[in-house]
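Removed: one protein chain of the complex. Kept in place: all other protein chains.
Note that the chains take the letters A and B in the order they are written out, and that residue 1 is the start of every chain.
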Amino acid sequence: MTQLILQSAVSGLLVGGMYGLVALGLALAFGVLKVLNVAHGELLMLGGYASFFAFTLWGIDPFLSLPLVFIALFLFGVFLYQILFRYVTRFEIDNRIKNSLLISFGLVIVLQALAVRFFTADERTISTSYSSDAFTIGLVRIPVVRLAGFVVAVIAAVALEWLLNRTRFGRAVRATAEDWTRAALTGVDVKWVYMIAFGISAGLAGIAGSMISFGYAVSPSIGLGWTLKALVVVVLAGLGSMRGILLAGMFLGLTEALAAVWVGGAYREVVALVVFLIVMSFRPEGFFGRARA
Amino acid sequence: MPSVVRWTIVLLLLAGVVVLGLVTDDQRILTIAIQVFMLSALASSWNILGGFAGQISLGHAVFFGLGALVTREMWLGGTSLVLSVTVAVVSTALVSAILGVPLLRFRGIYFAIGTLAVGVAVFLTIGNIRPGISSLPVDALREYTFTGPYYFTLAVLVVTVVVSIWLKQSRLGLGMMAVRDDEEAAGATGVGPLQHKLSAFVISAALAALAGASFAYFSVSYYPNFPFSVVWTFEAITVVFIGGLGTIAGPLVGSAFFVILRDTLPSGIQELQVVLFGVLFILVVLLLPGGLVEGGQRLLAALSRKGPAPPAQQRETAEKEEGKRL
Partner (left out) sequence: MLAVDGLEVAYGDLQVVWGVSFEVPENSIVAILGSNGAGKTTTLTSLIGLIPPLAGEVTFKGASLVGMPTHRLVELGIVMIPEERSTFSTMSVSDNLELGAYTPRARASKDETMDEVYSLFPVLAERRTQRAGTLSGGERQMLAIGKALMARPELLILDEPSLGLAPIVVERTFEAITDIRDRGVSVLMVEQHVEMTLEVADHAYILELGRIVADGTSSQLADDPRVREAYLSL
């Protein structure tokens, strides 16, 4: 029993890192553009496929193709912003969130259908020579690939933190996130900031997808499930705050894994849902967010 | 248009549709018709919560799926269809009441996100606990005709439309629309927002379950989690937006348009039909707040007046629709 609990805990923490990575992109898009992109999971899915095909067709190791996947999804994100989300940012904040929700909902359907058409509905996983290797520490087995994925998540979080807090661009992003009118008056080209931020958000989704297709699996329909997890994490960390997202992700992963030991694996999704509803009801500002007056 | 004319048209259409089921054997026509009825019913049920009460739910498929699940399992287990459907609708209504109380405390986007979360969680969980395909047993397959499902689904649609019409004219419905337009003001004048939202939620769920029952009755074989899929929610919402949010005819018009167009597309494009309608949905949300029905009304108004309405009025109407949307 102890072994089961420990193993579950570790697996939960590892997948929690992935939840955090996925949530980073979603939080960035929401925090900066005030746009809720529920198609974030579909971007993740596309990143997963990009990685998969890079490996299957050209033999590129998924860790090596990470920068390429980031760039590819970054560009796709910029493209989506230009043809779609740019128009949503015309609205004031309330309508912006509502309409982006509806519109990205439509995007979910479109991207999913396209994926089924071009990739088939089959589940894919990347298998390299080392993908079944694992460390064993005491009673616990830690798959190498998943651990590496966790590390990637940490690196991404640190990099994003550095970008936002130590660079001129990051300052402009934070200013835009706080008040885009004020930012424009300071000389910030808000539309450009939106575009780049959205691109980065998509890029982050892409590398998350990459790690997921490697350590877990990818298929056209995985998008919404991951978006849901990301949403829960964003709410847990505090809507609009970037700090603590990775920790919130790990918290969710851990809670889910431990609850699954009691309730059974088939009901894991319900755990995330319950956590979400509880936090939204009792502490809507999340663990790290600031309470609104 | 005057109500006598309107009612005559409705009765004629209804008669036509009833007769259609009797005279034709063409499977394709019957299938399209059934799909139109089903989607119209589902969309109308969503419209009650989204259009009348103004609460945008992204998890509507949960109730459609539940209705289908309970009906299917009971009916294939030997219970009569009528009893199965009744139990399905009642149990779904109960579930919706239980879910509605915590969910409806959230407003606006938080409600939408909450319902989306419920929808995804339930879809995935049903997929986990009922992975095997659900098929009609062999003898039922041999005897399968479209007639039963055709009239059943039509009856479901009629019931849904009747409830919608009644609701729109009732005090309850008026209260819902007051809550939609301005929740604070409604509360201040004694219209309890939570009661009205919850009523809309439960009625909408019950009708969705009824539509789900028709799906269970009509479909030969499918994976049990399919009716829980977010695609159903999406199609219902698309159709309501295309046809006109908050109107009675809107969901029907939109649904007919959607299903018929989808079916008449050449087969190469047909695979990407969903893509097409996703794009259409997005455009409608961005550009045409009132959907086809408003577009049609504006066209009629423009034709009957000397010219188009003055800009200020148009903008005001558009802004009201905009605000009504969510």
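In this text, a contact is a pair of C-beta atoms (placed from the backbone, for glycine too) under 8 Å apart; a residue touches a chain by one contact, two chains touch by 3 or more.
None of the values given here were measured: they were computed from a predicted structure.
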item: Option touching the unshown chain, where A:L185, A:V263 or A:I278 are the choices; value: A:L185
item: Chain A residues that touch the omitted chain in the full complex; value: 168, 171-172, 174-175, 178-179, 181-182, 184-191
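Rule of thumb we're sticking to: only the chains that are shown with their structure count from here on.
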item: Distance between chain centroids, defined by C-alpha means - chain A, chain B (Å); value: 32
item: Contact set on chain B toward chain A in their complex; value: 56, 58, 102-103, 105-106, 108-110, 112-114, 116-118, 120-122, 124-125, 128-129, 230-231, 234, 237-238, 271-272, 274-275, 277-279, 281-282, 285-286, 322, 325-326
item: In the complex, chain A residues that touch chain B; value: 36, 38, 84, 87-88, 94-95, 97-99, 101-103, 105-110, 112-114, 117, 224-225, 227-228, 231-232, 265-267, 269-270, 272-273, 276-277, 280-281, 284
